[in-house]
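Below is one structure, written out as structure tokens, with a few remarks after it.
Missing here: one protein chain of the complex. Every other protein chain is in place.
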């Protein structure tokens, strides 16, 4: 599963790093580092991370569980 | 709907060609499909890889936390395209609506999107650039090669140029315990983008993390050993640094050479287009079937005095690609302007640096929140009495507020108190850019609305 985080949107709430620590890591207080490709056995953690992102910044392959943020991607800026 | 049905025909059975198979190209392709384009879609890319994400190359990949071949961009939807990867476009025939490829093939289009991006500016001395151990960092291959050489434990790495990429490379090296020298022509890192006041903080960060930072110097010569491997660099101040890895990080060049002679308004500074992403031809007349998006585009931004801005920003590539794709399939009345407010981020030395607006247009800066000495602060840039940009170091949660100030052309300095205002934030100080650009000051424009369909421009007469 491939993923990308829109780091312009990311505000460092770290929900993903709590919920999927094998994929996402905080680097310092606010910077996010993530693995751009993860194995299928991380899908449950990934679904949690994608859903929990308060700014809906995590995008994954469309055929992956958890899907993607809604079409209103500009909202809430 | 289309008056004569041509738009419907385009959507149903038209041919769209996208030159450039990176972030902007992919997002445009996805948007075209999302908007109902059912015709044929061809994606042309000079690299042999499917679209991948570049920001991780100077961060996760150099830190050894991800490999360069695992940076592919997720597909937000199926694009159902014919991929011509590893085959650069070499020419454009505007009259015949044809793109020529390096393998001699030609691809016809009804609509063309150019998203060929930029490449790393190479070290100017070709023989020196060819020494083993001399790298640039832009592509997957670059990152893979550089990471491999860092993994071998070089004695010292020299980074030439302390912009964002150079600083991130230095940061990754230090985190891996590798000795690093950074050579920067200006007085501090990041000054071109953020000015000297903030550059000083960046310099402090580098030195605190053990970087041998040398500012105000130029590298005059790279010296190789008998085996053709780089061994030292000579500086303009007469000093020499021994290094077995040298990374040239001197910015980017736009990939427009393939358009030479085509009649399109393309050159060293990119491809000029209107706010609707339509390319200008060389006469300054806007084309109707050729669109531009991403790093290679230069487009006028109403919020910044209609300056033609070239933005090598991830978010710009996404937003401009979406706008271009939307407009490619729209009647003129339904087109949208690309009015994305510039924004970027950088992660270095454990600090998250984020910016909105155009700080480099600023003449003054106010440290509105936090403190530079703690490396946690929000800086607001002012230009001719209005807020023009903002930067945060580990304070990103406040940034959207300052973006609103920029969008509404709020007065500078902001006349209100905030939480966490320190003594250093009582007065603005000169932002200290090496060469401030001085745009003309026309009428001002403000942005409003949240959803893409609601984004509105409001014109107000000039203040003076």
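Labels for the chains are A and B, by order of writing; each one numbers its residues from 1.
Here, a contact is a pair of C-beta atoms (placed from the backbone, for glycine too) under 8 Å apart; a residue touches a chain by one contact, two chains touch by 3 or more.
Keep in mind that, in the parts below, contacts and distances are computed from a predicted model.
Undergrad: As a check of understanding, state which of "sn-glycerol-3-phosphate transport system permease protein UgpE", "Methionine ABC transporter ATP-binding protein", "Cytochrome P450" or "Formate hydrogenlyase" is the UniProt name of the chain not shown.
TA: Not shown, but named in UniProt as "Cytochrome P450".
Undergrad: One chain isn't displayed here. Which of the visible ones does it touch?
TA: If we consider the entire complex, the absent chain touches A, B.
Undergrad: Where the complex has a chain not shown, which of B:83, B:235 or B:401 is the residue touching it?
TA: Hidden-chain contact among the options goes to B:401.
Undergrad: With the missing chain put back, which residues of chain B would touch it? List them for me.
TA: Touching the missing chain: residues 368-371, 374, 376, 378, 397-398, 400-401, 404, 416-420, 450.
Undergrad: So that we can see where the missing chain sits, which residues of chain A does it touch?
TA: Contacting residues on chain A, toward the hidden partner: 13-15, 17-21, 25-29, 44-45, 47-48, 51-52, 54-56, 65-72, 75-76.
Heads up, the rule we're going with is that only the chains that are shown with their structure count from here on.
Undergrad: Using mean CA coordinates as chain centres, what's the gap between chain A and chain B in Å?
TA: Each chain's C-alpha centroid was found; their separation is 22 Å.
Undergrad: Using the touch definition from the top, list the residues of chain A that touch chain B in their complex.
TA: Residue list for chain A touching chain B: 1-4, 6-8, 10-12, 25, 27-37, 59-64, 68, 72, 74-77.
Undergrad: In the complex, go through chain B and note every residue touching chain A.
TA: Touching chain A from chain B are residues 53, 55-56, 59-60, 63, 65-66, 70-78, 314-315, 318, 343-345, 347, 350-352, 354, 394, 396-397, 399-400, 403, 450-452, 455.
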